[in-house]
Each structure stands twice: as C-alpha cells, then as structure tokens.
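First, the structure itself, so that you have it in front of you.
Omission of a single protein chain aside, the complex is shown with its protein chains in their original locations.
Right, chain A next:
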C-alpha cells in the first residue's frame, strides 16, 4: 500500500470523497508516522490518538452519508498556543503546567466544524518567543532537513524544472551524504513546520508575531502564510503581543495553505479586532495569470552581509515572475531598518502586560512563598524561561514611569512610518512585494553565536517583522536549496486583505521552483 501520509490535503480530500481511502486509514498512517519519528524530531508535545480516531470515525460516517466539510477527515497538528478543550495547552511553558482549557479556540473550532481530525499539539518556542524553537520547555525540535557533507550542485537551473518537479534532499546528485549535525526548524512555530515537512501531519496551525510562521516555513521547505491582522480570530490563542499576533497555516504546498486558511479565517464577535469581511475562496486564486501584475522589489531588503545565495534566490524569483508576464519595479521602503528595533519595544511591552496573568493563582505552576508577593515572584521565576523573562523585563522597563515616551511612544510613531512606507508603494500601483524570507538557511541547534547574543537571534526576523508592524499579509514559499542542500524561501507581501494575490503569485513561484522534501533519515 502506498504511504498515505505523502498525500497533499487536496489529494487526500479527493480520495476521501471518492471513497478510495477512509479517514480512519489516513489517521492511522499519521499516528504510526508520529510514533516512529517523534522521539527523534520532538515535533509533538502531546499526541491525541483516541481523539484522532474518534474524529476520523465521525468523518467516515459523514463521508458515507455523502456529507463532507472542506477538511473532512484531514489529520492536522495544532500548535500548543491554541486552546483545545480538555487537551494540553501550555504555550510550551513550564508556568502553564497541567493547563487543560474548558473551551476551544475559534480557529480550531472552525477546523473541527469543517471535519478536520486533531493528531495532537505541536512544539513551539515558549509563548511563541523565539526563532529556533529552542526556548520550549519541552526541548528543541529537530529540523527534518540536514546539511549534506559534499558540495552538491543543487542550485543549477537544469533541475529546477517546470511544473511541480519534486526535489529530494538527497535525490539529485548521488555522491552526497547527510551531515549528522542537528539543525533548528526555525521558530516559534518550529513543531508545526517540522511536522509538516516530515509528513507527521497533513497541515498545521501556526502563529506569527514577527515571523513565526514564515521563518520556520522557509527553514523546512514548507509554505506558511501570515494573514492580514484581523483576518483570523485571536480568541482562544495564548496572547503574546496582541497588536501583532495573527494565526495562519503551515502546509506542504500553496494549494494546501489556501485550503487551510479558508477554514481558519472567520469573522468572530469574540475578538474585537476580527474584521467584518467575508472569507474568499483562496484556492480559486491559484492558476490565475500574473500577467501585467506589478511586483515591487524593495532596495532596503538588500542587507549588509546577506549571503550570495539569498541574493541569487531573490534574482531567480524575479526572473520567474518576469517570465510569467509580471512587471518588475524597484521600490523603496525607507523605514525598513527601524522595524526590528521598534518591534523589540512594542512586542515585549505588550508581552509584559499579557503575561502578567501568570501569577500562580488561576492556573498552572505555583511555587509557595512566605506571602502572596513572594509566591508570585517565585512562581514566575521558576515558571518562565530565560527568553520570556528577558522580554518581560524589557517590556516592563520601556513601559515604566519616565521611559514610556522615549521608548514605547517613539516606537509606535516609527510603526506609523513603516506602515506609511507600504501604503505609498501600494498607492503607486504595486500589487505585491517580493523579498527573501530569511537572511540565511537553518542553523545548528545550540549555535554559539546566537546563544551569546540575543540580538543576533532577533535578526532572523529582519525580512518578516515589517509585515507584522504594518498588519499586512505575507507568505513564505520555498524557492530553492542552498549549497548545503538546505531549503530557502521567498516572501511575498500584499495589500491588506489581499491574500488571494499572495496565493496566486506564490503558486507561480512554486510551479517554477518545484517542491522540496527532506531525505528521510529519522
């Protein structure tokens, strides 16, 4: 029998409706794959086999009656940040030990209403703070991709075929061996990206505050979209920085990402920032021509010290879109370099407020103290990891008396300017902006440079964070492999609520670049 975990969501959907396979069989295939791989990759922090089998059985009953939701019988992984009723929901933090919500997040409720099956909860950076998935209380996730030891010739155009050619991490040249070094899958949605890339779920939910969907997608050869702020309800998602947080999917290809976002997005009265606009059929945008479309190339994204391979990948993306009939225009987003520093004021400030609720009283970890204040202080000292404490401290400091105007107010003014840059470009007729997704490929677990300097880790989000600051939609799509055989991604940025143009354009890139799968070693 063929391995059912290899089916895309679109393929599985057709086979389920055509009664070629059952949701029960599909779910069992994934549960077996997780069982075999999770000790090595650590992508799941909890697997819910009973729940999965029960949901698959209900899907099969509905399919037998000829009823089927948009995701009927499709097994998904859920980032640990989403509240799932009665199931482990701890934002991968020690301080939420044992927390099992009595309610369901709007996003997951939407998925289950469309017939999806829950496989379990996925690993992530603690409270979504990180770019490597190393800050998780449950330990790092291992990227299913490994560097190859010999210099392969993987960048040439001979193998970058037309239409869906699948590149395997080891299949193109024969003399390659994989390096044993364990790499990070990116973060914070590292478990989501690794699970999708390693065929441990058909698709996954993720969240993105500064790049947490797009950077791990780029590091694992998967597709990830951060929708416009307000497109997806934040209700029932553990809050990090409320004015920046937005949920979206990580998927194997552009079509699957479009299918998932359609189900995740909704108008929700429970989230006052949820925008009252109907959700379009994103999948219908695939296959539309980009002829005559204006694609902006921002000069400020050509940063100092950027590897040549990233620049080459960017040029290749430009060439693909030009070949497809798009018009390429040079643009300027002058405040780009200030997005990351402004983010590191706004995000920690909001986080310090949001995380005030973890006090050892209402849920999670409690460490006893002499009095109530000592109990708070000890619970928070033991419950939060280093990165989380660092950000709470920065946030508390920049909001404290005497510093608010100098830091927070200044950052929010700069944010207005960043958003204005994008508005000017879109007003001038640009339809979509093309940039690299990340300044490098995946790096090693416990990278010494990154560990020694928090700012160095923060630089991972240099190309993605502007999009959160401006509330825009952004998609990361795999576009090639680097000299070590690791995946690299391109990012497309769109107008507010124009996710359709992102899917349409990303699909053109995908058609030209092909798809990328790691060689299985786990």
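Definition applied: a residue touches a chain if its C-beta (ideal position, glycine included) is under 8 Å from a C-beta of that chain, and two chains touch if they have at least 3 such contacts; residues count from 1.
Keep in mind that, in the parts below, contacts and distances are computed from a predicted model.
Considering only "Sarcosine oxidase subunit delta family protein", "Aspartyl/glutamyl-tRNA(Asn/Gln) amidotransferase subunit C", "Sugar ABC transporter ATP-binding protein" or "PTS system, nitrogen regulatory IIA component", the record for the omitted chain gives "Aspartyl/glutamyl-tRNA(Asn/Gln) amidotransferase subunit C", by its UniProt protein name.
Remark: the omitted chain is touched by one listed residue; of A:144, A:296 or A:496 this is A:496. Here the missing chain is touched by one residue of A:80, A:359, A:431 or A:461, and it is A:359.
Shown as candidates are A:342, A:479 or A:492; the residue that touches the absent chain is A:342.
Checked against the full complex, the candidates A:15, A:100, A:182 or A:288 give a single residue touching the omitted chain, namely A:100.
The omitted chain makes contact with chain A at the following residues, 98-102, 228-230, 243, 269, 272-276, 335, 337-338, 341-342, 344-345, 352, 356, 359-366, 368-378, 380-381, 384, 389-390, 392-394, 396-397, 400, 403, 406-407, 409-417, 419, 453-455, 458, 469-471, 496.
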